[in-house]
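Heads up, one of the protein chains got dropped from this complex, but the rest are sitting where they should.
Chain IDs A, B and C follow the sequence of writing; residue 1 opens each chain.
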Amino acid sequence: MNGFGYAVDALAAWLAGGEPGWIALTIAVLAVWVVPILLLVFPIAALGQILERKIAAAIQRRVGPSSAGLDGPLRFGFRVLLFFLPRARQDRIFAAFCNLRPVRSLLLVSRRLGLGQFVADGIKMLGKEDIVPTGADGIVFRLAPYLALAGAFLPFCVVPFGQHLVMLETEVAALFAIAVSGIVVVALKMAGWGSGSKWSLLGGMRAVAQLVSYEVPIGLAVGGVVLWCGTMDLHAIVGQQYEPGVFSLLGWNVVQSPFLATLAAVFFIAGLAECQRSPFDMAEAESELVSGFNTEYSGLRWGLFAMAEYTEMLLIGALLATLFFGGYQSPIGEEWIVGLPVWLEVPIHGAILGVKVVTVFLVMMWIRWTLPRFRVDQVMRLSWLVLVPMCLVSMFGLAVTLLAAGGTHAGEAFGRVASRPRPDLHWLGHLAAWAVPVAIGACLVVMAKKKHGQVHPALQRLTGGRS
Amino acid sequence: MILAWIHDVVEAVQSCVSGMRTTGRFLVENLRGEGGAMSATREYPEQPAEVVGDRQRGHLVNDADRCIVCHACDTVCPVDCFKMDGERDGDNKMRASRFDIDLSKCIYCGLCVRACPTDSLSMTRTFEMDPQHEGKRFLFRRNSKQVDVRFDAPEMERLHALAAQPREALSAEDRAWLDARIDDRGQHLIGIYGLGFFTPEQKAEADAAREAKKKAKDAAAAAAKAKAAAAAAAAAPKPASVPAPAAGATPAAPAAPPAAPGAPPATKSGPDAASGGSPTP
Amino acid sequence: MSAVANDAIATAVLAQFPAVQQKHADNGRAFLLVPKGDLVAVAHFLRTQKSLRFDALMDLTAYDLLKYPSTPPSDDIAVVYLLFSYQHRHKVTLKVLAPRAECEVATVSGEWPAALYFEREVFDLFGVRFPGHPSLRRIMTPDDWQGHPLRKDYLYPDSYHGVAHLRDGQHFEGSPPRGGDTP
Partner (left out) sequence: MTIEASTPSGERMTLNMGPHHPATHGVLRIVVESDGEVVATCTPDHGYLHRSIEKIGECVEWPMFVPYTDRVDYVCAMNANLAYCIAAEKLLQSDPANTFVVPRRGECIRVLVAELNRISSHLVAVGAMAMDVGAYTPFLHGIAQREGVNDIFEKLCGQRLTYNYVTIGGVAYDLYDTAIDEIRRFLDQFEREMVRFNKLVTTNTIFRDRCASVATVSAAEAIAWGLVGPNLRGSGVDFDLRRDEPYGIYGELGVQVPVGQAFAGRKGSVGDAYDRYVVRLLEILESIRLCRAVLELLPPAAAKANDPIGGWQADVGKQVKRPPKGEVHVRTEAPRGEMGYFLVSDGTKALFRVRCRTGSFTAAGIFHHVMRGIFLADVVAVIGSFDIVVPEIDR
């Protein structure tokens, strides 16, 4: 039982005035779990949109959003706060506040960065007409965005944000995350079918084919971690990656074995495909299918789809960090955080996870503005002929490593998280676990390069001599 | 087969990483503002487009004082955008009593400017054309029936005076008079003769350009003369070719001082005058 | 790769098809005037003959002789075939006269598939029909357009589906009245 659980029980008991019924429990869950997570993830996803636009602009030598600052929202805030004053008075106070030097420069910077853009976009989306096409299947069409959002949000239940911050602590957390995010498939199919448009239908079909195929490498990648850790409990997996001392980085799964590193890469690539991000954005390929499954959507419903996409990106980042990059643990030792009082420790852990998630998020954007889009058959080929074999080889390698290392023992754990045993390798064993596969791989790569590596001289000329 | 597979994977990773390095460099460059990166786009209304070169084909305007109504422009115009009438003045010289340029037809090809024997037609270096704002006094929207309505000089003056005022401020009589001649929803955007220049600065600029052109012509003629006269063939081309292009390239330079003081206060011609005054680097 | 001179090409063709005439335009540009009936055979000969080998149709176009000051005056439509041989790098021009009344020329799309599009364009703009063309439809103008715009006797319609072509009630000179289309 962690902090969330206590809070829910306490609140429910208080609401019900005794033994809580299901209504009280629901309200308590909403209040303690759902609303805070929404409040946390929504703004991040919205800010992500700004960030994406700015990054795209910078990569493409544009300026990006540059006019909407934060003064509008701020003025609104003043209006609300000072509702008891006459309007002129409110404005005067607001103006005085804005003229404070740091505030003014901050507002200018926010305008330059277009920080207010997401507020403006939100208002615009709320104000737009909600169009349901004539040929659409009304209920299916209307329901789809909510399902997509639900599918993107639900897995956050099992992601540990800190030692005391996991909503649902369960033995099958990893399985739950994968299973629940499968709702998105249904949602996209509903959107594609319900729109009554051929472009949408094709987009929906592509989305389903792609998502279903990429569940496999994702599942296998998670399976590799489960094989290594011996548990499906995400919180326990995080706990296992604990390494005492300053070099706690060495405890992360990704540095345990080259096979786990491969699995991390596979997980990231498959995750990209799961979020329908470029280069896997065939489902909404704007140059082929106009906009794919969300061609016919407008206003808030379209916004929900966009939000679901960003939320899913955050989710993939969170899962990647949790499974392979030590979750909420810092790379420079954990003891100094664990020793802190709870009210300090929780936000620090959350921030560390946030940094990892945002890094993944940024890399995803960077990729989006770099790479072209795959074709349908190539996406399938990548999944079944590249990623799945890689996963299988890696799992095999992991199993061999585990056997060679001679079983597991109870590792050290910290805090209130029950940690499970983790493979115990001697440092020589670690070295061998890296050296052997890397050497074999390098040999193969060199041989492959020798056999197939010739580049056409014209292409060499185009790229300035080197390919 | 396995080797081919491995090679494909490795190559894919390599090429993607190389692409990401490239975009990463773009990103860093742009954030640092290097390599003219930020200047690739311009935030248009705040940052007006700069006028480059002195051959800009902006607006087509006619300096009615010089026009001799020879119809050379009319003949050469591929789209028939001119309507002109002439009359003899006291000195028995042809003067334009009407010179309308249908700017909704004009394709800014510049053939008429090349054809004009008196250099009365010219193209301005500014190209902002918004009849609701600064163009209001000089460009009028008219419908096809109104296109054939002619103005004499006093009528023109009245028209400009009325068009410069807000509509609400006009008397009913004036409004009716104006409505008969211009129609804000009309499809023809007409630049009307004589006052074709949007601002006095533009007029000055065009005059300066003409002057410079003439000077360059004279200089070239003089150079040619000198060249023909001078027996030393080797020495002649150098001094001949140097001054002439310099004069031609900076048309505003000799005449800029009188025009420049007036230019900066005028809002739109600021960058224009600046780039006109300084020779292109 | 040996280019054959224009006269030699003409000689070769004339030997095979006596009805073909070698002619010159007013400025001396040579072309072969092919009778309508012989066109496909001539085209096939030009394409397959080893020493000629006109493997490419550079251009296929037409012009209306109606107002052309030629003697004697003619109102035929001349269909022009500009052929080129990538193998030998030589060219030839064929012309076929299609009478205005019965404006038909056999298609050469069997020889050069490029003619598929060119013939559609000539059909659209000149009204020359190409029997044997698999999909002879209008290409530039809408399917329900009337008349063939590049003919010299073409009259501009005042409107199309009620949309006037000129502003404010002006008319083209001599434009035909259209049912219900008065602006």
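One rule holds for everything that comes next: a contact is a pair of C-beta atoms (placed from the backbone, for glycine too) under 8 Å apart; a residue touches a chain by one contact, two chains touch by 3 or more.
Predicted model only: the values in this text are computed from it and were never measured.
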Contacts of the hidden chain among displayed chains: A, B, C
Of A:L74, A:A221, A:M282 or A:V346, which one is in contact with the hidden chain? A:M282
For chain A, the residues touching the chain missing from this view: 56, 59-62, 198-199, 202, 205-206, 278-279, 281-282, 285-290, 369-378, 452, 454-456, 458-459, 461-464, 467
Touching the hidden chain in the full complex, which residues of chain C are there? Just list them. 25-29, 55-59, 61, 63-64, 67-69, 80, 82, 86, 89, 93, 112-114, 116-118, 121, 125, 138-142, 149-150
Note that chain B touches the chain not displayed via residues 8, 11-12, 15-16, 18-19, 21-23, 25-26, 40, 52-57, 72-73, 75-78, 107-112, 114-117, 123, 213, 216-217, 219-220, 223-224, 237, 240-241, 244-246, 248-249, 280-281
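Basically, only the chains that are shown with their structure count from here on.
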Would you kindly tell me how far, in whole Å, the mean C-alpha position of chain C lies from that of chain A? 63
By the touch definition above, chain C meets two or more other chains at residues none
Touching two or more other chains - residue numbers and ranges from chain A: none
Contact footprint of chain A on chain B as seen in their complex: 2-7, 9-11, 16, 19-20, 22-24, 26-27, 30-31, 37-38, 40-41, 43
Of all residues in chain A, those that touch chain B in their complex: 55, 57-63, 66, 366-367, 369-371, 385-386, 444-445, 447-449, 451-453
